[in-house]
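The complex appears here minus one protein chain, its other protein chains still in place.
For chain A:
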């Protein structure tokens, strides 16, 4: 759930959190192609409970996700993964362990692969984030996406977004000199269906432009 506000109404980060809330701590202003796209004020459901309870600290962040700039007020506890999934409706990145052990949440932040579950959204002011939803060029899949299909490098598909984002990072880093090297540098992404040999093949093919 998100609250969309015109840019001018977004609270500056130094100001006390919303006085209107006990509801939702995120405000989103989206700038696409330079134009301000602002939704009207959406008031979330009121909570029950003690009026005196303190609002959780929140902060204002401007970040670009898949080429679209978002300025958001975000609960300081919110991970990049939860920001993407629960507030920006980008559910392609998956939560497999929420502890950095499985890699299902892998996205690129400023070109580097990161576990978005371990990355606090509030720290990402000015960051450029690429998720699985932003990898293809319109209808044209990224070479690694196509390679995953061709090699059947997935079964259930739940780890696939993370595998592909991690594979893009792996190729970019130049860690694709051999199957052994790919295996090592792709080991942060667990595939419980066990498609590893095919994942290696897909990364190798994409790296070599096959």
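Keep in mind that, in the parts below, a residue touches a chain if its C-beta (ideal position, glycine included) is under 8 Å from a C-beta of that chain, and two chains touch if they have at least 3 such contacts; residues count from 1.
Heads up, the rule we're going with is that contacts and distances are computed from a predicted model.
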Handout entry: Omitted chain, identified by the protein name its UniProt record gives, among "Acylaldehyde oxidase", "Cation/H(+) antiporter", "RNA polymerase sigma factor" or "Potassium transporter TrkA"
Key = "Acylaldehyde oxidase"
Problem - Residues in chain A touching the chain absent from view - result: 1, 21-25, 44-45, 47-50, 53-56, 75, 77-78, 82, 85-86, 89-99, 101-102, 104, 131-133, 135-136, 141, 145-146, 148-150, 152, 154-161, 164, 182-184, 186-200
